[in-house]
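Removed: one protein chain of the complex. Kept in place: all other protein chains.
The first chain written gets the first letter, and so on, giving A and B; residue counts start at 1 in each chain.
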Amino acid sequence: MKRSALALLGTAVVASLTLAGCSSGGGSSDDATADGPVTLTLAGWSLSTTPEFKTLADGFHKVDPNVTVELKEYDATNYDTQMTADLSAGKAPDIYVQKNLKNFYTYQSGNQLLDVSDVAAKLDKDATGGLSDYEVDGKTYAVPYRQDSWVLFYNKDLFKKAGVAVPDGSWTWDDYDAAAKKLTTNLAAKDSKALGTYQHTWQSTVQGFALAQSPDASILDNDFAYLKPYYERSLDLQKAGAQVSLGDATSNSLTYQAEFGKQQAAMMPMGTWYIATLLSQQGTGDADTFDWGIAPAPQYDASTTGTDQTPVTFGDPTGLGINPKIDKKKIAAAKEFLAYAAGVDGAKSLASIGITPANTSAVADTFFQLKGMPTDDLSKFAFSTHDTKPENPVSSKTATVQNILNDLHTAVLSNSTSIDKAISDAESRAKNEAP
Amino acid sequence: MATTTLTAARRRPGSRLRLRNSLIGYSFILPNFLGFAILTLIPVGALFYLAFTDWNVFGTASWTGLANFRRLIHDASFWTAFRNTLYYSVLHIPLTLGVSLCLALLLNRKLRGVTFFRTAAFFPYITSIVAIAVVWNALFSPKYGPINEILRFVGVDNPPGWTSSATWSMPAVIIVGVWREMGYYMLLLLAGLQTIPQQLYEAARMDGANAWQRFRNVTIPSLRPTLFFVTVMLTIGSLKVFDLILVMTNGGPGQSTLVLSQYIYKKGFEENQFGYASMVAVVLFLLCVLITVVQFVVNKRRER
Partner (left out) sequence: MATLTEARALEPALTAPPRRRSRRPLGRTGKVVGYAVVLVAAAALLLPFYWMVMSSLKNNSDVFTIPIQWFPKTFVWSNYVDIWSKGDMLTWLKNTLVLSVSVTFLQVLTGSFAAYGFARMRFPGRDALFLGYIATIAVPWQSYMIPQFILMSKIHLTNTLWSIIALQAFGAFGVFLMKQFFETVPEELSEAARIDGLSEYGIYRRIMLPLSVPAIASLTLLTFVNTWNDYLGPLIYLRSPDLWTIQLGLKSFISQYNADYAWIMAGSVVSVLPIAILFMLGQRYFVEGIATTGLKG
């Protein structure tokens, strides 16, 4: 008796869930254009400390004073959980940010994004980094407004102190390793506690590069052998004491901002989002004042090194998507907003606050005029010239495989499992859990 | 004597009295049950239904029968999480019970400063779990942490890697779990100890019982309802442990501290396989219920 009652309950609930999922938006008019003022709601996070949303909203209002973009606050670390809950209950805002490329697939395959191929057609396909990542089956479902890529941050003062040559854009990973070890030894000789480099605890610090740079590497074919050389190098650096081990970094909850900003390490591979943070922290005194620069990320081999080539690195775009439940009358305005954010005008306003926009070609000068930015040519090159591959290629298997690879990451770098065993474990798990 | 005549008297009332008693009984539980049924029972019911579907939170939930269950049986990660959960519980439950019982007995008297010590014992429970994770991780830090420094000082050559080692991460988490919850259960046991009338102890003392005999023959039997409650909550809490592991080790290194609740969260919220996650939740639920029923039966039997 209880079982059938449960089943009845369950059916009732799921019926209402599916109805919620399928019901269309409130707008009944087919009128595609809106006359008079339109208000769009946009999801953002940490509004008080993340100015990019307000910048885009205000900038767009100047372009089209008819449209006001209202910001809705979400939690920075749990954005996707909250957004998932809101979308499933039909309460999400008109436009919402695609914060993590890893979750884009879920939203798109769950029909939570409007087709915006017409917006994408208006954008410069080559200059807008990350646009192709949002394309599924020939249609585009979101547009990127920012795309950070990973570069090598380095502390010019520490390099001078150690007497080691600064990066010049020609480094492979072997050059990077050698420099890290030399820096550590020389700095120790000068009574400095700083290490050669700092590799943050995220799996992307190793796997992102491995995936982007290794030829024919893919996370979707259950072959993870391409990770081996990258992990061997990391383990080698840990063993040589040139970088803090993963165990020590996690157990002491080290933050990458403090490690580089307080000069605990002379180098650090990190995403370009850190530029704005470092500038602001140097302004408030949270970080030391020192001479720094960015260099292209170390390369797989010499074929992509040098300032006459395009260095290969990784990075995921951050984009905007339209909620299919949006009032039909507002769709045109929403699409205009997307076009603005991903286009040159949006890029310029974002660059003026230190954000790396999706379209970096038009904004290098604006960006480098910010107070405290390094002014050398290599930094400008690293910022504007790169072949950025996605860290999380869009597919149904990506989230699962990335979780498996994260376990590999912690197992290998904590010396709990050998790299070969960890790779074979990951491959069998991938076959099992992400068929 | 008096009790038996009274209970005999109660068996006599007819069906009308029984109906009236039932209605009164229902009226007592109604306010709580109404809210409980709407806000908890219905979603839990939905969960049970979803376990047999392939719902990914946005689409429709299509019925897949036992497919999720079959997948679970062959899922090596599920079994790892299952083993780890049992590993955690089997050590955590007796340790916490023992320590909190000792604390409750020790602090159940009007000593000087007992208020301070009781508050100190309760502090781990009210401190932010993020702070707890950060501090214990730092204490356990293999190279720089004080715990390993002390171990090296007393001659241990290769102190464990604690949260950075796949072998020692679970013991580290268990230690922190016991430390965190002993104040909570101490509080419950203290309240239970208050209900034991002093006369029973006096009578036992008069009969010549020593401290241990008084403990075994007066304290434990009188504490039984509270002990049952504490044991059941402790068991369910241990099998469901989630936020401590999430902030301390996030299931790592590797999968060495992956537990079922976290596996459910990963599958549901990170990989959006809500149907499968619901099935794992149902299995966890059945495990808890099985153990609780066993405890329930044992308790009822001891009652007589």
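Points to keep in mind about this one:
In this section, contacts are C-beta pairs under 8 Å (C-beta built on N, C-alpha and C of every residue); 3 or more make two chains touch, one makes a residue touch a chain.
Worth saying up front: this structure is predicted, and the values here are computed from it rather than measured.
Interface note: of A:257, A:366 or A:384, the residue touching the hidden chain in the full complex is A:257. Considering the complete assembly, chain B touches the hidden chain via residues 2-3, 6, 18, 21-29, 31-36, 38-44, 46-47, 50, 57, 110, 114-128, 130-132, 134-136, 138-139, 141, 144, 179, 183-184, 187-188, 190-195, 197-199, 202, 205-206, 222, 225-226, 228-229, 232-233, 236, 239-240, 242, 260-261, 264-265, 268-269, 274, 277-278, 281, 284-285, 288-289, 292-293, 296. Within the entire complex, the positions of chain A that touch the omitted partner chain are 13, 16-17, 20, 45-46, 48-50, 72-78, 81-82, 84-85, 88-91, 244, 248, 252-255, 257-258, 261-262, 273-274, 276-277, 281, 286-287.
Definition applied: only the chains that are shown with their structure count from here on.
One finds 39 Å separating the Cα centroids of chain A and chain B. Looking at the complex, you find that chain B touches chain A at residues 41-43, 45-46, 48-50, 53, 55-61, 74-77, 134, 137-138, 140-145, 161-167, 251-256, 266, 269-273. For chain A in complex with chain B, the residues that touch the partner chain are 6-7, 9-11, 13-14, 17-18, 21-22, 80-81, 84, 87-88, 103, 106-107, 109-112, 245-248, 250-253, 399-400, 403, 406-408, 410-411, 414-417, 422, 428-429, 432-433.
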